[in-house]
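The complex appears here minus one protein chain, its other protein chains still in place.
And then chain A:
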Amino acid sequence: MAAFSAVKIPPPQFTTVRSSSQRPGSSPAHFAHSPSAFNSISFGSAKSVRSRPLFAVSSDVVSSSDKTKPASSSASNPAVTREVALELYEDMVLGRAFEDMCAQMYYRGKMFGFVHLYNGQEAVSTGFIKLLNQSDKVVSTYRDHVHALSKGVPSREVMAELFGKATGCCRGQGGSMHMFSAAHNVLGGFAFIGEGIPVATGAAFSAKYHHEVLKQSKPEGLDVTLAFFGDGTCNNGQFFECLNMAQLWKLPIIFVVENNLWAIGMSHLRATSDPEIWKKGPAFGMPGVHVDGMDVLKVREVAQEAIARARRGEGPTLVECETYRFRGHSLADPDELRKPDEKAHYAARDPIIALKKYIIEHGLASESELKSIDKKIDDVVEDAVEFADSSPLPPRTQLLENVFADPKGFGIGPDGKYRCEDPLFTQGTAQV
């Protein structure tokens, strides 16, 4: 198997340099232009892409170089206001604290099954979702707790859902991998990778349809849909099919790739012929952007541009966020394949610590204020656990509810009696 060893990959032109972190004065993000230039994009240009090879770091070629400096602009003007900075900080801390609590609860036997934690990737969720309106949609994968939290689903509901209680956001019927919230427009939560992307494309189609056919337009523009998925999904057919359709019809969708380099135990470089995912956008005619996903401010900047594009009806964007998960793929993953130096490299780029440093350096808030936010979040998460603990389990009567939106034809007729003379129809054969 030597021919397939990760050690022999990547090919020589890749570098280990994360150039945006090495050149503090450079623009944080560059859009790779598709053949038709997009005038509205203010950053970068096509030619700068070539001169600045940016790359995913493989566990074999990472060097323990000086990447500990948070990649922020050297300008003295902070990129965000104090309110925004604190909002971002609080959201990321909520994500982290919540996921850490999930791990605790899992090992104490309060939640079961497959639980996929988001530690380390908070910058992507916060950077994007905090820019959305209530009516914008978020579609995620199984690593969806923090996406739901960022979008506004109360921690209590998410925790209760994880505990399998009737007060969960999906009444305990979804679980960790299926977080839905109609009130907050979280359209899931999907267990199979890639299957959420067409659903997101459909939500974006619906937004366009509402505007063009139903004439229900909003002053701010089209409702935007964000589709979050990982590097492994980028080798899946549904990804490419949806890139095509989204660009074809200029749907208001943003494809956010959370490239954490690993799909369970499969390294991105071992699975992908061309690991530069952002390049796949221009292949379909849409901008493809690569951004440092460990830096929430950079992610937010890219997100702002992409969301504005989508709202104006200019179509989709593919954003590849280079990020990392500090824990294993799931709580059942022993995480033996990732090398310690790679983990250390990214641990040093913890997005929360980076933002904290940024806030303090720019005088946006004091350390004690940030600590009080930490404390507040701890209380929120504790309260969520208490709420979930004390919530009731779903009763047996809930088993057959909501299989159909319109159950009239199924078992119960309009007069309340069974239509079909099969009283066993809605009972199934499971001895519950």
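What we mean here is this: a contact is a pair of C-beta atoms (placed from the backbone, for glycine too) under 8 Å apart; a residue touches a chain by one contact, two chains touch by 3 or more; residues count from 1.
Everything below uses one rule, namely that contacts and distances are computed from a predicted model.
Asks: Using the UniProt record as the reference, specify the protein name of the hidden chain from among "DNA primase", "N-acetyltransferase domain-containing protein", "Aspartate aminotransferase" or "pyruvate dehydrogenase (acetyl-transferring)".
Replies: "pyruvate dehydrogenase (acetyl-transferring)"
Asks: Which listed residue, A:H116, A:K137 or A:H268, touches the chain dropped from view?
Replies: In the complete complex, the chain left out is touched by residue A:K137.
Asks: Touch as defined at the start, partner being the missing chain; which of A:L131, A:L149, A:A207 or A:C234 qualifies?
Replies: A:A207
Asks: Return the single residue from A:R82, A:K110, A:R171 or A:K343 that touches the missing chain.
Replies: The missing chain is touched by A:R171.
Asks: Which of A:C242, A:V256 or A:I277 touches the chain that is not shown?
Replies: Of these options, the touching residue for the absent chain is A:C242.
Asks: Footprint of the hidden chain on chain A, which residues?
Replies: Chain A touches the chain not shown through residues 137, 139, 168-174, 178, 180-182, 187-192, 195, 197-210, 212-214, 237-238, 241-242, 244-245, 248, 401-406, 408-411, 419-425.
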